[in-house]
Every structure is written in structure tokens, then in C-alpha cells.
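First comes the structure, then the notes that go with it.
The complex appears here without one of its protein chains, the remainder shown in place.
== chain A ==
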Amino acid sequence: MSTRDGKKLREGKKRSVVASVGLHAALLTASAISLIPLAWLALTSFKPKGAWISSDVRFFDQPTLDNYRYVLTETSFPRWLLNSVLVAGMTMVIGVLIAASTGYAISRFRFAGLRTILWLLLVTQMFPVAVLIVPLYNLLGRLGLINQYPGLVVAYLTVAVPFSAWMMKGYFDTIPTEIDQAGQIDGLTPFGAFFRLILPLAKPGLAVAAFYSFITAWGEVAYATAFMTGDDHYTLAPGLQQFVSQTRAEWGWLTAAAVLITIPAGAVFLAVQRHLVTGLTAGASKS
């Protein structure tokens, strides 16, 4: 029964009908559990106001696009979305650039301070938000970066860069040094070899690092909630909290906004998630 794929299975005994039914039943149950909350989210977003505060369970209830129209035109949601895209985009670009160059350096060169850098990159991955948030808040305050997008980007870089650099190191390790060598012989400097030869080869790794940086910034709650004030400055995470605060619970708006956020993020995510796991576990197990 412990077969890995079709080829091996044929050599073993065939699964009994009962076992097959059990297998599918287990997988179906698990799939249902993972799907129902998201499906309910989508269904709720199409319900009019009366229906989302109804205690009856109804799948469809006068379906309408009112929530979407309202969220997109009457609230600051588009602004939050733009802010989030901006902050996440900047985090991604800057994060990948410095993570790639660092990853390359720690993958290829032996230099004084290498061990310190490696150690730093690992330890910072463990840092809880709670340790850094107050000093970081004060530091950014002194630099006049509180409630500014660059301030938030800077905070996210502390989270995204150490991990991305580790991951890129793991990726560069898989690219043969003979390629750098060939570049050197052709007269390229180490920088030239990195930019012209290695970076183009590392595109899959770069894509994962980019995605990880983007997602880190996109889904972050604590820094965004603490550093940003005012409707215009919110990113999505603090913004959405406005829809369901202590005093009100606009579930229709919330679910419509959630659908609008999840569809693009989820689509990209599903496309890259295989690589993401490889990067995560490879990066950590090499520690």
C-alpha cells in the first residue's frame, strides 16, 4: 500500500474497494473543510445587507453586486489597495535586489565576516515582531517616516530580506561555479559575472524571492496597524479592520473586499507555491 506512484503500484497488490472509498472519503472531507470557508466568503459577498445578518443558512439570497459597487466607489478600499500594491511592490523590488546580491556573495565568496552575516540572516528570521516594533517605531519616528510608505517598506525589508537572501544563497549554490569561472576568463569582473551570467540563470529563484517579499508585505498586519494612521494611509490589513470594528460589522463589504484581494493574490500563489516550499525548506535545512 505504501507505493509512491503508478509504476510501483502495479507491482504491488491492488487497493481494495473499501480502501479506495475510505481514501476518497478522507480526501473529500479535507477538501470540503478547506473549501467551505472560502466558498462561504464568496457567497456572502453577493448577498444584500439584510441577508448577511440573517441567522438562517442560505446559499443564495437575492444575489447582487451592491457590496462590490459600494466597496469600490464609496469606501477607501481602492486607495488601500493602491497603497498595498505600492508598499508590497517597493518591498519586492528593493528586497529582491539586495537579497540577490547578498545571496550571491555568501554563496560564492569566502570573506572576513561571512560567518557573522550568515548567523545574522538566520537569527533575524526568528525575531518576533514584538521585539522590534517599538524601537523601530521610535527610529522611524525620529526619521520622520511614521505614517509614510517608505517607513513601512523599510520595516518589511527587515522581514523579507533575511529569508530571501538565504533562499537565493541556496539557489546560487545549485548553479555551477564553472559558469562564473568562464565569465572570468572572458574578462568579466565578479559583478559582471553576477549580473550578466548568474542572475539570468537564477530567474526561478528570483521569482520565488520576489513573490515571498511581495506576500510578506501584502499580508502583514502588526507593523501596518501600528505605523499607519488615517484612512488615506492605510494598507489593506488595517483598512479592512475598519469594516468590522467593535462598533460595526459590515460583513458584506468585508467579504467583497476579501474576494477582490484574494483572487489575484491566490492565482499567483497557486502558480508558484511548489517552488516556494522548496525554497523554504531548502533555505532552512541548510542552516
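Rule of thumb we're sticking to: a residue touches a chain if its C-beta (ideal position, glycine included) is under 8 Å from a C-beta of that chain, and two chains touch if they have at least 3 such contacts; residues count from 1.
Please note the rule applied: contacts and distances are computed from a predicted model.
Taken from the listed names "Deoxyribose-phosphate aldolase", "Biotin-dependent carboxyltransferase family protein", "RNA polymerase sigma-70 factor, ECF subfamily" or "Sugar ABC transporter permease", the protein name that UniProt assigns to the chain not shown is "Sugar ABC transporter permease". Checked against the hidden chain, the listed residues A:Tyr171, A:Phe194 or A:Tyr212 yield one contact partner: A:Phe194.
For the options A:Met92, A:Val154 or A:Met228, the residue in contact with the chain missing from this view is A:Val154.
The chain not shown here touches chain A at positions 1-6, 8-9, 11-12, 15, 23-24, 26-27, 30-31, 33-38, 40-41, 44, 52-57, 97-99, 101-102, 104-114, 117, 120-121, 123-139, 141, 154-155, 157-158, 161-162, 165, 177, 180-181, 184, 189-191, 194, 215, 218-219, 221-222, 225-226, 236-237, 240-241, 244, 249, 251, 254-255, 258, 261-262, 265-266, 269-270, 273-274, 277-278, 280-281, 284-285.
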